[in-house]
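All protein chains but one are shown in place.
Each chain gets a letter, A and B, in the order it is written, and its residues are counted from 1.
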Amino acid sequence: MVSRGLKRLYTFLMFLFIYAPIVVLIIFSFNNARTRGTWSGFTLKWYAELFRDKEVLTALYYTILVAILSAIISTIIGTIAAIGIYGMTKVRRKIILNLNYLPVLNPDIVTAVSLMTLFRFLRIEFGFITLLLSHITFCIPYVILSILPKLRQMNKHLAEAAMDLGATPFYALRKVIIPEIKPGIVTGALLAFTLSIDDFVISFFNKGPGVSNISITVYSMARRGINPVINALSALMFTGLIILLLIINSRSSKSIGERGDII
Amino acid sequence: MRMKWTSYPYILWMIIFIVVPLALILLYSFTVGEEGGITNLRFSLDNFRRFLDPKYLDVLWISINLALKSTLITMVLGYPLAMIIAKEKPKKRNVMILLLVIPMWMNFLLRTYAWLTLLGKNGFINYIITKLGFAPLNLIYNDRAVLLGMVYNFLPFMVLPIYSVLVKIDKSLIEAAEDLGANKFEVFSKVTFPLSIPGIITGITMVFMPAVSTFVISRLLGGGQYMLIGNLVEQQYLWVGDWHFGSAISIIMMAFILVTMAITAKFDNQKEGGGGLW
Partner (left out) sequence: MKKNIKLFITLGLILMVGILSTACGEDKPTINVYNWGDYVDPDVIREFEEEFGVKVNYDTFATNEDMYVSIKKGGTSYDVVFPSDYMIERMIEEGLLEKLNKDNIPNLANIDERFLDLEFDPNNEYSVPYMWGTVGIVYNKNMVDDVVDSWDILWNEKYEGQILMLDSQRDSIGVALKKLGYSMNTRNLEELEEAKEELIKQKPLVYAYVGDEVKDLMVAEEAALAVVWSGEAIAIGRENDNVEFAIPKEGTNLWFDCMVIPKNAKNKELAEEFINFMNRPEIAARNTEYVGYSTANIKALEYLPDYIRNSSVAYPSDEELQNVEIFKDPKDFLSVYDEIWVEVKAQR
């Protein structure tokens, strides 16, 4: 059938469009020449240079540190907040949820400058703390949004039953509620982690001297021109990502991607 | 079980890090004077009045124009893709969705940087073009490059919501339409498409919003020739230091986007739906 072939071709072209730049980037990380177009032999020197580059390594360190910390903190705050929000009266819940939506709906740059204004207003020194606080702030709403649907699916009477049977509220929380909403918590934590790793705009406005992340470093390197070290970095990050995905996939053979909410 | 007290830490957090910052921006946008202390501020509408100057309205218009174009292109490119994926068998379509999502997990800056190396005058694309015997083209630092950067970065944001709606459409509806004699085109225009509108609307907002506020793509692929609304905010905050005007622009941008959202939400049936946006 013609249309079948056409569909195949279209899908192929779209995926080519999506992957070609990344593949070219990775191939050229092994290119001996600094200039971008021509191939002049295989080399690993850009990788060696990457691992000597103090700027990139510090940025990488802060990126991962901030991502892990903000994922953990925002997941903890977000989880208990979601449970609390779930127990609220309708009107209050609506107000809180709408406020919670603000950082999600607002353009990043508005969140970024508003936080920068706040930190300057409070005279907090820009650096690791401001970076972390701003990351936690934009991560929590996503955690809450991924946990709330799970709470709604949960049988309301489960926790009550547990407490009727003599469980303390904390015990009920630990033994009944949290296991029920665990998939939501995991999604939220993963989401927070990836959002934090990927963020540029909010970090760009709220970093301090000596503290930056990969996005900011790439931005400032890209503004200095083409640099094969960035290619090497992309190649490593891409491979790291694939490995991470394979691990996650093998751990939970559960099909991710059933719905569109796996970003 | 009512445990609303557990949300109090977050409510406090929200007040400090979401409400107060926005209130500060709102305050600055309606005042002039040194930002240092509140006492030096005077009420003024100058910042908004200044934005009405044609040169700033131009900036707004160019940003909206580029964002609309990129939204349209991602929709035209993304809808068929979403449809093709949705029609595949579950196993295959999960793989395809995963393939679509993987690049999004890679750093946004790196994805944009990739195009920088491809599009340059001596870049990879021109290398191939010249190898094929054609004259090299001017690919970078123009409208097309910025549009391309937006489409490339935001395409998955369009495909995923459309896909997730399409995949949920009840197959029996389509079969019923076919049984009643509808041809393929009619099935699409009368059944599939109307049912997928919520997905399209989510997709539109998810592409339009980051596209209209970006300042990175326009800076890197536009060669500094672009003053989009995002660049204007960046310029006011980091280069000029006029936070009052910068705040006013942020407020305008925010209002614009929230209003757009409110309008699109009217079309969207999923009220208070958690994963709706994602």
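Heads up, the rule we're going with is that a residue touches a chain if its C-beta (ideal position, glycine included) is under 8 Å from a C-beta of that chain, and two chains touch if they have at least 3 such contacts.
Keep in mind that this is a model prediction, so the values were computed, not measured.
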item: Among A:Ala20, A:Ile178 or A:Leu236, the residue in touch with the chain that has been omitted; value: A:Ile178
item: Which of B:Ser44, B:Asn122 or B:Thr264 contacts the chain that the document leaves out; value: B:Asn122
item: Hidden partner chain, touching residue among A:Ala20, A:Ile68, A:Met163 or A:Leu245; value: A:Ile68
item: Sole contact to the chain not displayed, among B:Phe108, B:Tyr141, B:Tyr163 or B:Phe256; value: B:Tyr141
item: Contact footprint on chain B, counting only the chain that is left out; value: 35, 55-56, 58-59, 62, 120-122, 138, 141, 223-227, 231-232, 235, 237-243
item: Touch residues of chain A, complete complex, unshown partner; value: 35-36, 61, 65, 68-69, 72, 119-120, 123-127, 174-175, 178-179, 208-210, 220, 222-226
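As a working rule, only the chains that are shown with their structure count from here on.
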item: Approximate Å spacing (C-alpha centroids) for the pair chain A, chain B; value: 17
item: Residues of chain B that touch chain A when the two form their complex; value: 1-11, 13-14, 16-22, 24-25, 28, 35, 77, 80-81, 84-85, 90-91, 93-94, 96-118, 120, 122-124, 126-127, 152, 155-156, 160-161, 163-164, 167, 209-210, 212-213, 215-216, 219-220, 230, 233-234, 237-238, 243, 246-247, 250, 253-254, 257-258, 261, 272-275, 277-278
item: Chain A - residues contacting chain B, complex; value: 7, 10-11, 14-15, 17-19, 21-22, 24-25, 28, 35-38, 77-78, 80-85, 87-88, 92, 94, 96-97, 99-100, 102-111, 113-118, 120-121, 133-134, 137, 140, 142, 144-146, 148-149, 159-160, 163, 169, 172-173, 191, 194, 197-198, 200-201, 205, 214-215, 218-219, 222-223, 226, 230-231, 233-234, 237-238, 241-242, 245, 255-263
